[in-house]
Every structure is written in C-alpha cells, then in structure tokens.
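Shown here: the complex without one of its protein chains, the others still in place.
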C-alpha cells in the first residue's frame, strides 16, 4: 500500500488524498504534508530552484523510512512524492500522506517520514536568486527534529 | 487569516489546500488533516451517523482553540471545517489545515487543534448501525492526547 | 428572581425531550445548585446524574462552580464526541 515516487512532474493534492481515502473504510484519519518553494532563504530573493537526487539510493532511502514508520505506527496507506529538476517559486516540492484508524498515528508517521527525509534522503537543493546560484546548506534544526524520534 | 466553518455540506480537499497555499510565498509547509466516518466502532456495522452541535458555542470554541494554537506556533493560515447533520460511511467529517514557514509548527498546530477539538468542542456523534442508534461514548485516549500539550 | 435559559444536547436532549427551557432562579444561585435542583426534579434524566456531565455558561466551558446571573445561557451535555 505504499506509493513512493521521485518525479519531475507536479502532483495534485486531491488525487493523492483520493488515493489515500477512496475505498478505505478502515481509516478515519488522513494526514497530508506538502512542502513548497518559499520566496526567501537567508534574505535572498529566490526565483528558481534545482533539485538534484541520487537515483536508486533516493528511492531505497524513502522506502526504508516508510518501513521504519510502519514498524512504529498503525498506518495503512502511505504516499511519498518528491520532485526533482527545475522548480519555481511556490511550486510543490514534496508530499507525504498517511492514513490510519487513529489520528495520532497518521500525524506522527507523516512527521517522522518528513523528518527523516530531510536528514537522510539524498536530495540537494540549489537556489537561483538575483544574486546567482547557491547550494542550500543543511540546517542543524533538521537534525534536532529527527533526534526527537530516537 | 482564519477560516472556521460549521456546515452541512461536504468540503473539497483541493479547494482547502489552495486556500492555504495560493498567493502564499511565505509558507513552505502545509499540513492537512481530514477525519472521516469509519465503517466500524466497537464491532457494529455503522452505516450512517448524525452529528449534532451547539450553535454559537461550537464556533466560539473552535475560534478559541485556533487562537491558542497561534499563541504557541508560527502559523499563518488556518482552516477548520466541521460538518454536522446526517453523514454516511466514508464521508468527510472534519478538516484542519495549517500553513507555516516551518513544518514542525504546521504539524504541531494542526494536531493541537484536532486534539482540543476532540475534547472541548461541543459536537456529538450518534451512530446508526444495523443494531439501531447509539450515541458515541467519549474516549479516555482523547483526554490523554490533549494532556500532552499541557 | 432572575430568568436564565438552560439548554440540553445530545443524549440529554433526547432524555429531557426539550432543547431548551427558561427557568427562574434566586440571586446568588450557583451552577452546582441549578444542576442539583434539576437532578431532584427530573430523576429520569439519568444523564444529569453522571459525574462526567459537562456544563457551559454563555458558551464557555465551566469546570468549576460559578454564580449564575439573569440572562445567562446554561448548557448541559454529555462529554463531546466530535471530530
């Protein structure tokens, strides 16, 4: 019941929600997270962004993270989509969706997957602003977020 | 930037997501929770459900909960929709949506709002199953969930 | 005497058979006294006897006792189960 995909194309939130909820009378709770390109990062005007990934490893890493989430919480359907390539301001980057009989499990699993994705999955962002190109630096706060689950 | 509504009509997840994200270049994180009618509760086959509320107080209570969430987390847009009246299996009951520059805030605020809604907001469910009608009993686990925030 | 409105919801509304009633109360009547009075008068409204009965005054949940005033809207109901 896992759908994990790395793609150039945009995704539609309703379609992802439908895939989590349709013909699913068991799960009363659905949680969706969407990460989007913000207009600023450390003060520069970001206009575009390039997302690079490590093909093969990125997919495996996302599968491993979802498997870990399944060990910890009672979740039934999981969807993870990560876009790569050239993205513009406000574009959707990533979606994580979970369904569960219990809202606590759906929330926790979705946040866990995002926290591990941020620190472990081989994706890299390069921001393109009026100042030129700049590889995004990893943030310590992401490590801190992950450590909450350990 | 709050949208809080109690309604008979169904809601569309994409529309709610669009309202949280469109023309919003500040928030990189959007979290949506949807609660739906499950097919079973304590072993009976639930076919329909009636949701009753206390008009006036229910709206005020949701507004108070959202205001409390805003005091604690850096969230920009919030949407809460709770349906009332007759609902069928798999129907959507409730939606909570949050947007924030930080995913941790968007997740925490959405879960906080749901947890307080469950224990404090004056809504009552009556399940209609092949065994007849039955008012749903409050669950201790919902009180426990809420206490995590205190 | 002061007039207040008492509202009932969910199973308590079904038991009492009324959505709301106006009542006359004396000065300095406490919420707990109102509830005790209703319990005495309507022993068949068993939800009123439950220790998890919830009460709101003027749309705010009340967990402790409080004094009621003319025009107050008191609501009594079982634990909430929305969401």
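Labels A, B and C are assigned to the chains in the order they are written; within every chain, residues are numbered from 1.
Methods note: a contact is a pair of C-beta atoms (placed from the backbone, for glycine too) under 8 Å apart; a residue touches a chain by one contact, two chains touch by 3 or more.
Keep in mind that this is a model prediction, so the values were computed, not measured.
Enquirer: Give me the visible chains that the unshown chain touches, in label order.
Expert: A
Enquirer: Who touches the missing chain here, A:13, A:31, A:51 or A:66?
Expert: A:51
Enquirer: List the chain A residues touching the unshown chain?
Expert: Missing-chain contacts on chain A: residues 35, 51-54, 56-57, 60-61, 82, 93-94, 114, 117-126, 135-138.
The rule is short, and it goes like this: only the chains that are shown with their structure count from here on.
Enquirer: Could you find the chain whose CA centre sits the greatest distance from that of chain C?
Expert: It is A whose centre lies farthest from that of chain C.
Enquirer: Take the average of all CA coordinates in chain A, do the same for chain C, and state the distance between these two points in whole angstrom.
Expert: 48
Enquirer: Counting only Cα atoms for the centres, state how far chain B is from chain C in Å.
Expert: Roughly 26 Å, centre to centre.
Enquirer: Would you kindly tell me how far, in whole Å, the mean C-alpha position of chain B lies from that of chain A?
Expert: Spacing between the chain centres: roughly 23 Å.
Enquirer: Provide the list of chain C residues touching at least two other chains, using ranges where the numbers run on.
Expert: none
Enquirer: Quick check: what residues of chain B touch more than one other chain, meaning two or more?
Expert: Correct list: 35, 114.
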